[in-house]
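One chain of protein is taken out of this complex; the other chains stay put.
And then chain A:
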Amino acid sequence: MKCGHCGTENQTGTAICNNCGQPLDNKNETKLLNMRYDGAAIRSKTRNKSFVDKVWNFFSSVKIGVTLIAIALIASALGTVYPQQMYIPPTVNPSEYYEQEYGITGLIYYQLGFHELYSSWWYMLIIALIGISIFIVSIDRGVPLYKALKNQNPKRHPSFIKRQKLLSHTVHVTQEEKEQFIERLKKKRYKIYEKDGHILAEKGRFSRWGPYVNHFGLIVFLIGTLLRFVPGMYVDEFLWIREGDTAVIPATNQEYYIENHDFIMDIYGQDEEDEKFADALEQTGSLVPKNFQTDVTIYKDDAKDVVGAQPELQEVQSGSIRVNQPIKVAGLTLYQDSYQQNEFQSMSFKLHEVEDSDEVAIAELTVDLTDPNKEYQFDNGYTIMLNEYFPDYTMENGVPRSQTNFPRNPGFVFFVYPPGETDPEVSFLAIGQNIPGDETNNYKLSLTGFDVRDVSGLSVKKDLTLPIVAIGAIIFLIGVVQGMYWPHRRMWIHPQENELLIACHTNKNWYGLTKEFEKLTDGTPIANVVDQETDTEMEPDK
């Protein structure tokens, strides 16, 4: 497309000559110029031939972008109708749970996969499409706009000037008056560009990049969330550790160890300063936790690289892990996550004769519940074998078994060998149960005591995507503020013999621009701007 005025070759689709500003849409002589993207050629508006063009045009339409956001909005709302799978009790079977709890609609919800909606392929696809749309729209419009604003010619064609929305037309203006006006523009922080006595005054151009900056921030954010799937970027492990124990910290390559000195749970109402909460606590009726805390020491294994060597633990740090106050070690963050109070540590028993009403001990033994011995021998010739041990005992269809490996409800099958006997007497023991294997048993084992301790559940996390996600969010906010709070204002000062034409343009808040123009020309003969759209003189009230 060749400009009829200055001969510059413009890209097809250009509405305003890049060089002289002569409008290239000669047909509508009278109408106002469309200043969107400064008349630059937008790819999606000029090409529509190949498949690539069609895909490009699809994604660079704001209508499609907004539709995609609306679809994401509705999909997100659907996911809150019933709880997501991660919020239902972990022990239940989701395929039954939703129907049981919510009836037929619950069943449909489950069958459609809405119980895991936010990790479904189609939800992620919607978000990805939004990302693609943002990316393409930014290039489609951002690049031409950048080029157009970078090479602005202060000297514009008269029909460019006359077809602006706001135009001031003054018949006689002296050189001094013009210069006074320009001085005031400079004071208002306008940048002045000049060519052959024609002047462009401009400010706030940077705000035009706001939307592109904020969309870039969104893309950075989305990429950040995707990086979680890259190995090494994200660690999410869990560690149960008992009081007094030392354990390897997962994901440290056996290099770091942690010792749990003490797990502490405080509840409200035990301190004098909690008195102010008395009414609320009474209302609740249940215990309200005040603090969950694990006191730990973290060690590093210095002998780790020596093959076959025993770990040589060097203390690295000691401290408390609380909710909201994690500890950091070796790039990992350790969070207080769960707890199990009063897990059995050991149980003590004594052996006595069934007939003995005083239950005088023949032998006494203590079973370490996390590492029980198989056999207990006594000086008086008795031997007791621990034949079977169920840490978390339950009866299922008449058969005893263990629900978990944690000693929460221990059950034992003991074989008692009196001196010289090879046939044992069998006893079964659990809390509240003491069942002889045989009615004719001569000996009986009785519980004499137990020790308990707490177990702390720590989650071990690393998330290297966090900084990227955070930077994306910050860029987004900067872009929003940049684009939203500053207008991009331009004035073209166009001398014509004795007359002076001044055209004004802004990307938002025209009212503010007319007000500023008023102030700038106050006391000079320069006329107020006329809004050529409505044909009224703009006279903002002072």
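What we mean here is this: a contact is a pair of C-beta atoms (placed from the backbone, for glycine too) under 8 Å apart; a residue touches a chain by one contact, two chains touch by 3 or more; residues count from 1.
The rule is simple: contacts and distances are computed from a predicted model.
The chain that is not shown carries the UniProt protein name "Cytochrome c-type biogenesis protein CcsB", picked from "NADH-quinone oxidoreductase", "proton-translocating NAD(P)(+) transhydrogenase", "Cytochrome c-type biogenesis protein CcsB" or "TRAP transporter large permease". Looking at A:C6, A:C20, A:M35 or A:A72, the residue that reaches the missing chain in the full complex is A:A72. Among the residues A:G244, A:P289 or A:G449, only A:P289 touches the chain that is left out of the figure. Residue-wise, the contact with the chain that is not shown comes from A:F277, picked out of A:F277, A:Y389 or A:F415.
Of the candidate positions A:L447, A:V480 or A:V530, contact with the unshown chain belongs to A:V480. Touch with the chain that is not drawn comes from one residue among A:P326, A:P391 or A:P407, which is A:P326. As for the chain not pictured, it touches chain A at residues 62-63, 65-66, 69-70, 72-73, 76-77, 79-81, 83-84, 86-87, 102-103, 118, 268, 273-277, 279-281, 283, 288-292, 322-324, 326, 333, 335, 337, 459, 461, 466, 469, 473, 476-477, 480-481, 484-485, 508, 511.
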